[in-house]
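With one protein chain withheld, the remaining protein chains of the complex are depicted in position.
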Amino acid sequence: MKLARRGLLFLAVALVGLLAGPLLPKWVLFLATVSLAKGLAVLGLLLLMRTGLVSFGQGLYFAIGGYAAGLAADALHWGDAVPMVLLGAVAAAAVAAVVGLLLARYRTIFFAMLSLAFSMIFYGLLVKSSALGSTDGFNVAPRTVGLVAAAGPRGQLAVFGLAALAVILGAFVLDRYLASHLGRLAPAVRDNELRVEYMGASARNVVHLNLVMAAALAGAGGAVTALAVGHIDPQMAYWTTSGEFVFVAILSGTASVAAPFLGSFLLELLRTLAYEYAPNTWQVVVGGAMLAVILFLPEGLWTLLRRRARPSG
Amino acid sequence: MATILAVLIDGIIYASWLFVIAAGLTMIYGVMRILNMAHGSLYALGAYAAASLAGTWLARGYPPLGSYAMLVLAAILVGLVVGPAIERGLLRFTYGRDEVVLVLVTYALFLILEDLVKLVWGVESYFVSEPYGLLGNVDIGPLSYPVYSGALVLVAAAAGLGLHLAIRRTRYGKLLTAVIHDREVSAALGIDVNRVFLVTFTLGTMLAAVGGALTAPTVSVVPGMGVEVIVLAFAVVVIGGLGSVGGAALGAIIVGLVRSASVHFLPEVELFSIYLVMALVLAFRPRGLFVAAEARKI
Partner (left out) sequence: MIPILETRGLTKTFGAVTAASDLSVRVEEDTVVGLIGGNGAGKTTFINLVTGYLKPTSGTIHYQGAEITALPPRQVTRRGICRSFQIPQVFDSLTTWENLLVGLGIVSLQRSAFVGSALGDRAPEAAAGEMVERFRLGEWRDARASVLPEGVRKLLDIAMALAVKPRVLLLDEPTSGVSAEEKFAIMDLVLGAIRADRVTVLFVEHDMDIVRRYAQRILAFYDGRIIADGAPAEVLANAEVRRYVVGESAPPAPGDPC
């Protein structure tokens, strides 16, 4: 993912967005904020895919981020939104550090299914927990977002700014990481894990680290989403949420940094329309589009997912 | 004492249900190297079809015992119609692609089928509980169980035995074994691999549908029942070893007993405990309990 010029362009767009914010209709600003937040989760997923893994359970970390932010506001009575986002990222990363102890040993289908299972286990826990509001969840209402009051249109704009900031930071860190000696190991693990081991590095540690990073990004995204929506519920951990991340990831590929966010925006737009006119066809649309992409897009996109020999010992 | 017995019996009943579903999943993987993420939806389809067919039968006032035939008929229909439709209409175009791509394809299918069910049957839940209680109860010690559950156990045992014999004794079973071991060599030997795939997938679909159909009278049939199942079936198949039907049986028993124990003593940790056991098994046998030897790679 090349940052440099494209990154500056993106920054410019974000600034324009911020300046134009007061002029945009509320729903566009809202969709843009949520797209940025979900795009963060997709960015993390792209890192995993670059390592050769598809996770069907990023919703786990997305939800942890959201619930962490929510609990910080509700139970810990934190006032400001900014540390909530940080908490979301850290909490998700912490869980990934533990879950990764098992998950990092597995690849392809095992990994995919285990990640799905973990997110659904968490979903089950959330649904069964009356303290957390069960399927209804609860409201998230910080008092301030940085220096701005959270309520009202200025608050909404501030959350958008927070989202943009998180995205810029996340994308920057990711870009630097991937260009570093550590980050370069990701595609190496994907291509030929045996070789990586035979050069003295631990493929499992690389996967574990990338899991934690992807989780931090998803956690931050979840926290921002919670702030933007003002509410959290277990749906964030449901398998279809994770599925949407996968869909956007496949669609956007690693060509540009902006792609995951544009893809997310398109998805949110489509979803709003679909729910208006045909509420029970949304999964058909996502699933159908996914199939279309998989079956008809040139092989080139699948270099993301190609795998090679694994050490058996 | 009564609790131990209850845990055991509930465990066996649960295991039977799990086995029927997991057997199909593991077979499809073993032969086609596809982890069918949509398996849960096929189960759901079986349940919905059974609820509809049996429900209509009973509503029309036909002899209640016939509802059992309706359950089975529904499962068979789903298997024979949906199975080939998916295999010929979609999967056929994806063979030879990366394993991950195949998972994505079945995942997309999963999404589509979940909504399709909602489109056809709506989002309310269906209750067709008559067949469950119809055969009456039987007393085992201090406990009382519906005879229906016993029938479920028998069906699972029959399915297991049938599969075992079919694979070992019939010509088709030998073809299956060949393809499981090496698809390319089998094709080179003249085996119609595509036909084997079609039959396997249809059989797997039917098994999932049977699981769903037999479950329908015991639960409320709702959207989302599919995803719970795939998460459980996956644990069973992983414990047993991907591709092994015998492993699916053992895995089903283990998961059935764990789940039963959890439900009786600490219900909140049900799914968690199942996956904990799975993690433990994987810690000692990373590829499951029954696993085929791997050829040398370097």
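By letter and in written order, the chains are A and B; residue numbering begins at 1 in each of them.
In the analysis below, a residue touches a chain if its C-beta (ideal position, glycine included) is under 8 Å from a C-beta of that chain, and two chains touch if they have at least 3 such contacts.
What you are looking at is a predicted structure, and each value in this text was computed from that prediction instead of being measured.
Summary of contacts with the chain left out: across A:A81, A:A188 or A:M290, the touching residue is A:A188. The chain omitted from view is touched by exactly one of A:M199, A:L269 or A:A292, namely A:M199.
Although one chain is hidden here, its contacts on subunit A can still be listed: residues 180-182, 184-185, 187-188, 190-192, 194-202, 303, 306, 308-309, 311-313.
In this section, only the chains that are shown with their structure count from here on.
Per-chain Cα centroids separate subunit A from subunit B by 32 Å. Contacts from subunit A toward subunit B in the complex involve residues 54, 56, 102, 105, 108-110, 112-113, 116-118, 120-121, 124-125, 128, 194, 239-240, 243, 246, 250, 280-284, 286-288, 290-291, 294-295, 302, 305-307, 309, 312. Here subunit B touches subunit A in the complex through residues 35, 37, 90, 93-94, 97-101, 103-105, 107-112, 114-116, 118-119, 123, 227-228, 230-231, 234-235, 238, 268, 270-272, 275, 279, 282, 286, 294, 297-298, going by the rule given at the top.
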